[in-house]
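One structure follows; several queries about it will come next.
As you look at this complex, bear in mind that one protein chain is not there, while each of the others sits in place.
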Amino acid sequence: MITTAIIGASGYSGAELIRLLSGRDDVHVEKVIAHSSAGKPVSELYPAFNGRVKLAFELFDPVIGQQVDVAFVALPSGEAMKVVSQLHGTQARIIDLSGDFRLPSITKYEQYYKHTHSAPELLNDAVYGLPELNEGLISIAKLVANPGCYPTGAILPLIPALKNRLVFPDRLIINSLSGISGAGRSSSVEMSFSELNENVRAYKIGVHQHIPEIENVLSGVAEDEVRVSFIPHLVPLTRGIYTTIHAELTERVTKETVIESYVEFYKNSHFVRIRKEIPQIKDVLYTNYCDIFVAVEERTNQLVLISVIDNLVKGAAGQAIQNMNIMYGFPQSKGL
Amino acid sequence: MITTAIIGASGYSGAELIRLLSGRDDVHVEKVIAHSSAGKPVSELYPAFNGRVKLAFELFDPVIGQQVDVAFVALPSGEAMKVVSQLHGTQARIIDLSGDFRLPSITKYEQYYKHTHSAPELLNDAVYGLPELNEGLISIAKLVANPGCYPTGAILPLIPALKNRLVFPDRLIINSLSGISGAGRSSSVEMSFSELNENVRAYKIGVHQHIPEIENVLSGVAEDEVRVSFIPHLVPLTRGIYTTIHAELTERVTKETVIESYVEFYKNSHFVRIRKEIPQIKDVLYTNYCDIFVAVEERTNQLVLISVIDNLVKGAAGQAIQNMNIMYGFPQSKGL
Amino acid sequence: MITTAIIGASGYSGAELIRLLSGRDDVHVEKVIAHSSAGKPVSELYPAFNGRVKLAFELFDPVIGQQVDVAFVALPSGEAMKVVSQLHGTQARIIDLSGDFRLPSITKYEQYYKHTHSAPELLNDAVYGLPELNEGLISIAKLVANPGCYPTGAILPLIPALKNRLVFPDRLIINSLSGISGAGRSSSVEMSFSELNENVRAYKIGVHQHIPEIENVLSGVAEDEVRVSFIPHLVPLTRGIYTTIHAELTERVTKETVIESYVEFYKNSHFVRIRKEIPQIKDVLYTNYCDIFVAVEERTNQLVLISVIDNLVKGAAGQAIQNMNIMYGFPQSKGL
Partner (left out) sequence: MITTAIIGASGYSGAELIRLLSGRDDVHVEKVIAHSSAGKPVSELYPAFNGRVKLAFELFDPVIGQQVDVAFVALPSGEAMKVVSQLHGTQARIIDLSGDFRLPSITKYEQYYKHTHSAPELLNDAVYGLPELNEGLISIAKLVANPGCYPTGAILPLIPALKNRLVFPDRLIINSLSGISGAGRSSSVEMSFSELNENVRAYKIGVHQHIPEIENVLSGVAEDEVRVSFIPHLVPLTRGIYTTIHAELTERVTKETVIESYVEFYKNSHFVRIRKEIPQIKDVLYTNYCDIFVAVEERTNQLVLISVIDNLVKGAAGQAIQNMNIMYGFPQSKGL
């Protein structure tokens, strides 16, 4: 029995971790930590858990590091690093869902996240937790930096094209459409129903904190400097990310050749499905799948890639559990 | 040219007043007051007004009462009465969209609104601004208490049945389904998109502040004590209220007879349409209409009434303008 | 290993059965029958099943009755009875999700369903599959008539009140708000996104086919004639039914007494949760729970009951599986 704690359990990713883990008999959630809700039963904040989850939220105590095997940290960036610092070096292996340990460069971190990094000494120990890329490192990691939701949807479809040098790495155009739960459990006029319903808006053009994450990971894949123009959009649905990518082809290829290379590349990746038809968000809702579609536009010499994920599953809690499965030698798909 | 000010202009009802009034050439909006946004152009908060509305929000100054013909007060209940007190007795005729002057009983007000009433001396001067009921009084009023959104949708379909003593007044069952804009421009987790989308919930059962308003107005109509069980529900759309009412019939009647009496009662009411088919919210969106449908269920001896309104138009700003039209002798439908 | 077939597998209830059953290792779906899609892989119609479900749709062949243990019939009313007739008497135990075998009265059936009943001789063998009411009979049934979605949401909250004679049975007011998937996988202008989004509408007032189902089952519970005024409404969400019920109290009771009797009545019913706060649809989405809330309105002498279910789970496929679990001696909640 693997014992776990979820720190920052009152947000949507935390709740999704509870939902997914509470169905397993080989993993036990010992503690759920949420400062602002400490003392309240989980089922008070999330009535869906009535009769299913008996836990109550608690305050954080670093002794947790001695009590559980895995600590999932689902706190906002900036807060997560404080908790990770306190847990690092204890018996607990850490899966951090924040952005705090995803970037090797402190400069970039501070530029995009707009606050200082208080635990730079841990960056070297962190493994970027994209299972399709880093399975070996994840399996032995003490600290996993779970990927962001947008990066998961953007990186997975681009890996094979960049590895195979099918496209120029310095002019990738990424348009992502996200459900609103990606913004977290938030209280602001901007995130209210009346403002977002029957509406679409782009935001953080050129300054989104996921830009350096995408570029850093893909530069490693391409062994070359990758530059992306990434435009995130909010669309009126709760869950899911739709990503449409344009990349200029380096040479003439057929759609069939590209698809073949994608199928080959992901043949052992349970959660990546190369699709023949254009995918829809509902194809992956409440699952850990990332569905990928490939098109070649000869007229404009573009490779068009589309991916869909559930931002709370493959884009957060599901991927975290996939990482835990790898760390403990379970099949990646266990409980997902 | 009628000159007007909108006090509390940054909320949804205020913005709707701006939208509706800015299209008229016989009415001029002189000032828009919004404490928290003072100094900002209206078009910064509501970019839809770019190029159409040049006004900027200002702080409230009681001298407004000497500067305009009509003051629309679109502040929350509790705040509205403070402003109304300062404007009362000036040249400005006041149309108050809050609940502060709708109830003749201070006791009921304080019981349901949960705060004290600071201007009880003005209650006698206030006219309940339901044009279909009080046209004469409205035409000469200095202070109009514009009806609530739920009460508008509940009262209009019940008036003819109660006037004609078709139903028992003490056991009216009212279920209303409201779009989210009814809750105002609010920043809370409860009103966020992710909480309300793909969801329905009832709220404030038995304690909603519109209960005494509905009962008071309908008791006057029925010349008897009216009691309602009113259950408001939030449904995932921005605008509109759907109200379904059950009332026990006092005697056997046919649907045809009832419809006839409704058509007769509302024959001179431009904005009430007695419908032959079951109405939908989209039949009235962005209009000042209240559509009413009547059914007689012999098996259970119930009169079933359905109404639909746009909560921001007939349920707020549109009705306020309808009242202004009456006050100045315009056709009720002018600019609506 | 229990072997099963799903007949009418291309609709939403059929797909939900596939989803729920495909996760079990003690139940095997042998065949999925869908006339109009015969030959196509399930994953072509429902791409979410890519990589998870290998089955292809087939034409119906009565020999299925000799090949499987359980036949789920998820066809429209009128078509279901033809298939049930052919399967009846074979080894297969039948769980029929249509309305064809829910009403003991052929007259009522033909009045409300508007077509003749071709298999009246089977009506006596059918057990109404509401597990909370008929567990014993279901466990030995050869033919289970799985309840309708609206009836499930209306009957469960009313049973304890009627059993305990808390309310008058002949004037029950039921308002239900349903997600659109309740209308099935349909191609009509009325069910198109542009018509239903940002809209609410009641429909089939007084003539909905679930009225006699609700009245018949509740009359049995009350040992008295039950009459309901049932108003179904479509609200713009995909899944879920919100039901608000008014029932006149026979005597003064406190909310506490009523809640106690509800808790007591449902103490062994895993899937019924008596809630202290007003429930929301999202509390039960993708689960087989029915959450019930009780309020007593002294002013109007009404018992107010609210229930929420997921129409495709507790209102259809989940309840069917709960019935199968009972038939085979599994815990009711297995796989749900």
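By letter and in written order, the chains are A, B and C; residue numbering begins at 1 in each of them.
Everything that follows uses one rule, which is that contacts are C-beta pairs under 8 Å (C-beta built on N, C-alpha and C of every residue); 3 or more make two chains touch, one makes a residue touch a chain.
As the structure is a prediction and not an experimental result, all values here were calculated from the model.
Of the candidate positions B:Ser192, B:Gln280 or B:Gln332, contact with the hidden chain is made by B:Gln280. Summary of contacts with the chain left out: across A:Pro131, A:Pro160 or A:Gly240, the touching residue is A:Gly240.
Residues of subunit B that touch the chain left out of the display are 47-48, 50-51, 198, 270, 273, 275, 277, 279-280, 282-287, 289, 291.
Mapped onto subunit A, the interface with the missing chain covers residues 170-173, 175, 177, 195, 197-203, 205-206, 227-229, 231, 233, 235-240, 242, 244, 246, 248, 278-282, 285, 295, 297, 299-302, 304, 306, 308.
Listed here are the subunit C residues that touch the chain not shown: 12, 180-181, 183, 185-189, 191-198, 236-238.
Everything below uses one rule, namely that only the chains that are shown with their structure count from here on.
When chain pairs are compared by contacting C-beta pairs, B-C ranks highest. Using the mean of the Cα atoms as each chain's centre, the chain most removed from subunit A is B. Taking each chain's centre as the average of its CA atoms, subunit A and subunit C sit 37 Å apart.
Separating the CA-averaged centres of subunit B and subunit C is a span of 39 Å.
The multi-chain contact residues of subunit C, meaning those touching 2 or more other chains, are 198, 279-280, 282, 285.
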